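FYI, not all chains are in this one, though none of them got moved.
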Amino acid sequence: MATTSPGMLRRLQDWLPRLVLAPSFALVLIFVYGFIVWTAVLSMSTSRILPVYKWAGFDAYERLFAQPNWWMALKNLAIFGSLYIIICIALGLLLAILLDQRIRIEGVLRPIYLYPMALSFVVTGTAWKWFLNPGMGFQNTVRGWGWEGFTFDWLVRPDMAIYTVAIAGIWQASGFVMAMFLAGLRGIDSEMLKAATVDGASTFTIYRRIVIPLLRPAFLSAVIVLAHMAIKSYDLVIALTGGGPGNATELPSTFMYSYTFTRSQMAVGSASAMIMLMGIAAIMVPYLYSELREEKR
Amino acid sequence: EESVEVLHWWTAGGEAAALNVLKEDLASKGVGWSDMPVAGGSGVQAMTALRARVTAGDPPTAVQMLGFDIRDWAEMGVLGNLDDLAAEQGWAEVIPEAIQAFSKYDDHWIAAPVNVHSTNWLWINKAALDAAGAEPPEDMDGLFAMLDAFNEQGITPLAHGGQPWQDGTLWESVVLSRGGMDFYRQAVLDADADALGGDTMRQVFDDMSKLREYFDGSFSGRDWNLASAMVIEGQAGAQQMGDWAKGEFLSADQVPGEDFVCIRFPGTQGSILFNSDQFVMFDLGDDEKRSAQLKMAAAVEDPAFQVAFNTVKGSVPARTDVPDTDFDDCGKKGMADLVEAAAGGTLAGSLAHGHGQPSAVKEAVFDVVTQHLNGQITTDEALTRLPQAVAAAQ
Amino acid sequence: MSVHDMPAGSGASWLNRVVIYGLLLIFAGMYLLPLFVMLTTSFKPLAEIRGGDILALPSEPTIQPWLRAWGSACIGVTCEGIKGYFWNSIRMVVPAVLISTALGALNGYVLTKWRFRGHRLVFGLMLFACFIPFQSVLIPMARVLGQLGLSNTTAGLVLVHVVYGIGFTTLFFRNYYEAFPTELVHSAQVDGAGFFTIFWRILLPSSAPIIVVCVIYQFTNIWNDFLFGVSFASGGGAPMTVALNNLVASSTGVKEYNVDMAAAVIAALPTLIVYVVAGRYFMRGLMAGAVKG
Amino acid sequence: MAFIEIERLERSIGALKILKGIDISLEKGGFLVLLGPSGCGKSTLLNAIAGLQPPTAGDIRIDGHSVMDLHPSKRDIAMVFQSYALYPNMTVAQNIGFPLEMAGVARAQRETDIEAVARTLQIGHLLGRRPGQLSGGQRQRVAMARALVRKPRLFLFDEPLSNLDAKLRVEVRAEIKRLHQQTGATIIYVTHDQIEAMTLATQIVVMKEGEIQQSGTPAQIYGQPANMFVADFMGSPAMNMLPGTVAPDGRGLIPEAAPDDVLPLPCPLSPGRKVVLGIRPENIGQEIGPGMFALDLPVEIVEPTGSDVFLSLRFGTALLTARLPGAARAVAGGVQRVGLDLSHAVLFDAESRQRIDG
């Protein structure tokens, strides 16, 4: 009876899931983690126009942090990132709550809020640039309506331009955040809301005390998605301001791209990529850790 | 069948039509053409794509390239050698030395120059000029006077697009105007720290601040051709821009001398800041491909092509021996200026277009110039920061 | 069920409704504005664009720009519009979406129903992969593609998109299958079904909502990608976004804004249609657990 | 005038009538149990009373005043939901205190009240936990506490015990009963469990498809069911139903299943009438008292439950369920002599399915 074949079969059955996962995992290991190591190596090399594997230690990092541009990029990311995340969440939540009020035309409105996510900034960039341009866009139009004194020239003011980037970014992502919150709202047990109503809570109180605290998972997802989009934002800036006026809208992502590919300072670009990765890891790792540990319940 | 794959960023109608001349010429010689256009701000995306291709070990046959980029790539040892063809066609005799400097590396020909653009031009709306009753200005003070006159007419005196390379183009013209060719060489080409932080440079930055006053409110981020359109339509009086701007005027059915006036940027007559588009041939290690490359290089240097291409593009031929009969007034002036400058030693590479310094330094200068122009830093800060940034980027 | 399923019990409710609808419509208008500008511009003749108000409706509407953009606009030395590139994109998007979705589904299946020691670490590593900035992998990727002989091919682009899409598709499917009753898997096992049979016969037929989310997400991301397209594809093989860029960002000549806008709208059309048509399934899929915390 | 008066209450969703004209009246301090199969509209009715789902027609009066225009929070009602509906983001104490907070009760007073109710329900030690850290029975009691703490004029309970296991259910049921008896609260209670209904109610309303089938005391519902639906629905195992024809003398029933055995009728009926005789398992037993009808029947299935033994007995073509004491010995395949206590039997008209009043 005790032939080996059933045991072997069983063992194969046990290993099959791992075998199925293996190709994907291998791809990710090589193409993501392998490349991260590769980039790390480049960041410690003397590479300029093409990869050169000559050890230079932390020279590129020193040069990186000596760049006023890099500091500008970090500062801009702080401004842009916080505005983008906070306003997207506030707006997305507001829209989701409004849409959740048994709106008859919800089926029409939802795709309207959602569609910007479907468009790339390569596509909408020009429209936005016109729209924000004081000479041609909104300012011009409003003046045309008779408000001669109206000014909206943030796009061309170095101190304000980063806010226009935030506006366009919020336009693009807030609908998606709305969808996440709406899904969260729809998932809340209706009996709980009824209970709160019977307990005497007003609609406002129900949202403040019950609904919004219950949307915690949706908040978390939204923050993660937005944070990584903020850090990765690239075409947004390129299409809208090209990093200008001056370097007023430089972000780490544009910085990395230009140093790697147009300024022939690949080592510095790679160093900035490493710093960005560390920033992302600082956000993601605690989140992943808590998320995956919680499952043990 | 032989064929070439050409990476370039000439995607606009006129340029593409010009390239078509080359494509058909090659087709008649049995060489196929596979097009790889990558548009976008002076070839930024194209260079990214090129890096990817080269890194992948699969470079395109020929690549449009500018100035120091050619040198950088040659340094990597990935370019092919065109010495035989150059000797055969006598390139050395007909192509100005200053341009040869970029077409050759280690005394070997590695690129075939297509054209010569010069950047220190000023384009003036004729009607506005006439209304101001002024002659075309000859120096910076004359320029300011003219711009003041435009201001009084209620038009935007100087049309400008706030992009780093446009800011840089304006800046290098002012440098040339204020300091002359020697100062330009010292400050820009030699990156001399004293010159970059000195009094002449202070004057340049002051001029820049002053010019800034003549822009309209929404110059930031504007594409250069929109600025040209402002001059064409009379919304603006003048634009400082390279000779490719002429294409805009011509395609708007404007006639040089009647509707618009082209002059060297005030104070720079006799000197030229050039940039030259060249085709670089990558070393593909394959005889058949090499033969195609040579045929293409030969076709590029063919005088007929040089005329056909440059009349459309607005630039002047890279060869100085091409007849100017087919060119318009501005073109003729440009060709004459080139010959003169080449002979007189007042022909220098344009910084803003990659012929003055490697891209790292160029971008470092742009950083300072742009930030200064946009009021993010003062003139004093610019003067301290410029030498530092240039030194750091070297 | 929403909080407002309840009667307000007083007469002020219609005022509430007016305010709510008013806000929603104002926001809808703001979200639509850029699309509106693009559409109106694409129907205006050039002259009207130069002089006019960007918010104005076209006074002499023309479909010429659309025809030019689709069939005769010049990109490089060829003047055949963007239609060829449209199919390039399709050829790239379809396999990339299908493969990444299929892999994501299998991964999600294994990571929820066939857990093994270390499955959390594996998932964590795959998830983190979603967040790397793509610019930083361009050079290594180019090198690897070159060595695989996939440089400059559609297959290469498909590979790139699959690799960087796996993280997201795995996340989507894992969260969805997390809520799928494990008892069904057990039941099928007892009934004699093996690993793939269970996946194919039991899980997959119930995965429609999440497949929709996954496909929409991947489709828009891959369709809209520019960076990989411009770096790893070239010439006639370039995807739509690259062609659009070549059309729009050309450096000299007369800028035909109406043609640019028409081309941009054409380029965006597939994703727009996908969102509008499949939007409700998208929401349903999201609710089914695609974005749980 | 009754405390709660519900008149011709209707609710439709689109073309679908969910409540089809409900009339109920309940005295102050009464305990009304709503009973009926799943989907018959019990929760809908409760929600209408609470004001959570507005009725489409009819009126609801509490203490003589119509509440139709009152917002749920103004009706002074407490409700315990089937799923408890505890707020997962609040502690037990916060959950219980929430309705007080909404009513603007001062913090100190709130804390006193919470502690008092928690003591009564023996959840004082859980006040700091969150709902996720409680067992089912504990959650149940927290939901109850949240309802009790307000001392409202009316309690609504929607299947509050359905998620508990049998043992816990018995305990909590006793607790609710004690509560009702001690506080004299007015309660409306939804359940699908007959035992719960029988033991708790002062008044039972049996519903079916949005209509009231019968309303009465538990004893009435169980002993004098208005129709066959109520008779069948109440009692576990269900009542034995024997269709038959009234014998020519009007004093006997000829069962369809076994036409040879004529069962004596409790009261004379018109001969030839088609009727159904209903007799509960506990009225078929081992002892044959005076006036009972004895039968020897083959045993098909023996189901000992410990406290009782249920027998399925073959009676012609029908099966009769009989209840014997737990100690009784019976074997499948054997024959058992049983007595039918026909004085407790009920008769239904076979066509109208209504009970025939004896």
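In order of appearance the chains are A, B, C and D, and numbering begins at 1 in each one.
Criterion: a residue touches a chain if its C-beta (ideal position, glycine included) is under 8 Å from a C-beta of that chain, and two chains touch if they have at least 3 such contacts.
Quick caveat, the model's predicted, so the values are computed rather than measured.
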How is the whole complex made up, in copies of each labelled chain?
A x1, B x1, C x1, D x2
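We take it that only the chains that are shown with their structure count from here on.
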Of all chain pairs, which one counts the most C-beta contacts?
A-C
What is the distance, in whole Å, between the centres of chain A and chain B, each centre taken as the mean of its C-alpha atoms?
38
Averaged over CA atoms, how far is the centre of chain B from the centre of chain D? Could you give it in whole Å?
92
Touching two or more other chains in chain C are residues 5-6, 138-139, 141, 143, 245, 248
Do you know which chain B residues sit against two or more other chains?
41, 48, 51, 55
Within the complex, chain C is touched by chain A residues 13, 16-18, 20-21, 23-25, 27-36, 38-39, 42, 51, 94-95, 98-103, 107, 109-120, 122-124, 126-128, 130-131, 136-137, 140-141, 144, 171, 175, 179-180, 182-187, 190, 193-194, 197, 203, 206-207, 211, 216-221, 225, 228, 231-232, 234-235, 253, 256-257, 260-261, 266, 270, 273, 276-277, 280-281, 284-285, 288-289, 291-292, 295
Could you list, by residue number, the parts of chain D that touch chain A in their complex?
47, 50, 52, 71-75, 77-79, 81-83, 85-89, 98-99, 102-103, 146, 150
Chain C to chain A touching residues, read off their complex:
1-6, 17, 20-21, 23-24, 27-28, 30-35, 37-38, 41, 53-55, 103, 106-107, 110-111, 114, 116, 120, 122-141, 143-144, 162-164, 166-167, 170, 194-195, 220, 223-227, 241, 244-245, 248, 257, 260-261, 264-265, 267-268, 271-272, 274-276, 279-280, 282-283, 286-287, 290-293
